[in-house]
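All remarks here apply to the structure that follows.
With one protein chain held back, the other chains of the complex are shown just where they sit.
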Amino acid sequence: MKVSLLFFAVLRDIAGRDRDELDLPDGARPRDVWEQLRARYRELGDYREPPMTAVNEEYVPPDTPLRDGDELAFIPPVAGG
Amino acid sequence: MKVSLLFFAVLRDIAGRDRDELDLPDGARPRDVWEQLRARYRELGDYREPPMTAVNEEYVPPDTPLRDGDELAFIPPVAGG
Amino acid sequence: MKYLTDAPIDSAALVRSVVRPSDGAYVLFEGVVRDHHEGRAVESIFYDAYRPMAEKEMERIVGEVSSRFPDVTIAVLHRLGHLVVGETSIAIVCSSPHRAESFDACRMMIDRIKMSVPIWKKERGPGGEEWVGWQGGRC
Partner (left out) sequence: MKYLTDAPIDSAALVRSVVRPSDGAYVLFEGVVRDHHEGRAVESIFYDAYRPMAEKEMERIVGEVSSRFPDVTIAVLHRLGHLVVGETSIAIVCSSPHRAESFDACRMMIDRIKMSVPIWKKERGPGGEEWVGWQGGRC
């Protein structure tokens, strides 16, 4: 299934881009995507737990199964205000 | 002794003026002045206890003896803000 | 007069007078003439004060709140005279490095001012006029 992964803030700086188009096996969860990122970017090595996770612009637990066409974003600690 | 009595807000409306110059016996207290006002203005008849009392621009208890040259004011319920 | 004015209040100027580069937040409170009070329609309010004493009380309150919240800078201005619905009667600005103190200080300021500063208001509406707080004050 296809999932869009958006990068914001520190994650965009680390990834060097705004988004990835992912091809994931059925049943993949945000947590699995986070593990892929940790394997790829050593700056994430210390962050075993994923940050807050948003799917289709709503917060969800990181173990919620993804669906085809979802838009996934990891939300680093927010600092608005 | 001479004491200036200032009128504000509802008391100024009732007295019809800004101030009185009083000639009081030694030892007179704000409470005594209030009694004079009550005797004079029937609108004050129901107000047995004097309002907050200020002497020389400071709040004082109404039984504090007045001194020659004092400036006395009764402070109706305040409503600033 | 430092804390009282007969002119409309310029809140933006009041804000500029207190916010420093080390401040991360400010809270502005404004009291505004509203069109009703205890079920009666209100058209305008006349604010009266014992001016020199009101200035002293304001100064005392600013000192009290400042010593309780030493990181907060405070400005306050109360307007006197005739005000119509929608006009601002009081503006208080509290600024500080962090927001919590500004909220607390601003609230303490208005609570204290309403308690003891010798300022009065006469409400005017279709039913006539009345000094607020007087009728309930009988003993």
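Every chain is named by a letter (A, B and C) in the order it is written, and numbering of its residues begins at 1.
Following the convention adopted for this analysis, a contact is a pair of C-beta atoms (placed from the backbone, for glycine too) under 8 Å apart; a residue touches a chain by one contact, two chains touch by 3 or more.
Please read these numbers as outputs of a predicted model, since none were measured by experiment.
Enquirer: Write out, one label after another, the shown chains that touch the chain missing from the document.
Expert: By the stated touch criterion, the chain not on view contacts A, C.
Enquirer: Hey, which of C:Pro70, C:Gly86 or C:Gly128 is the one touching the hidden chain?
Expert: C:Gly86
Enquirer: What residue numbers in chain C mark contact with the hidden partner chain?
Expert: Where chain C meets the chain not shown: residues 11-12, 19, 21-36, 85-86, 95, 97, 99, 103, 106-107, 110.
Enquirer: For chain A, which positions touch the chain that isn't shown here?
Expert: Listed in rising order, the touching residues are 6, 8-10, 12-13, 46-49, 51, 54, 57-59, 73, 75-81.
The definition used in the following text is that only the chains that are shown with their structure count from here on.
Enquirer: For chain A and chain B, let me know how many angstrom lie between their CA-based centres, rounded off.
Expert: 74
Enquirer: Measuring centre to centre with CA averages, how many angstrom lie between chain A and chain C?
Expert: The separation of the two C-alpha centroids amounts to 50 Å.
Enquirer: Provide the list of chain C residues touching at least two other chains, using ranges where the numbers run on.
Expert: Answer for chain C, listing residues that touch two or more other chains: there are none.
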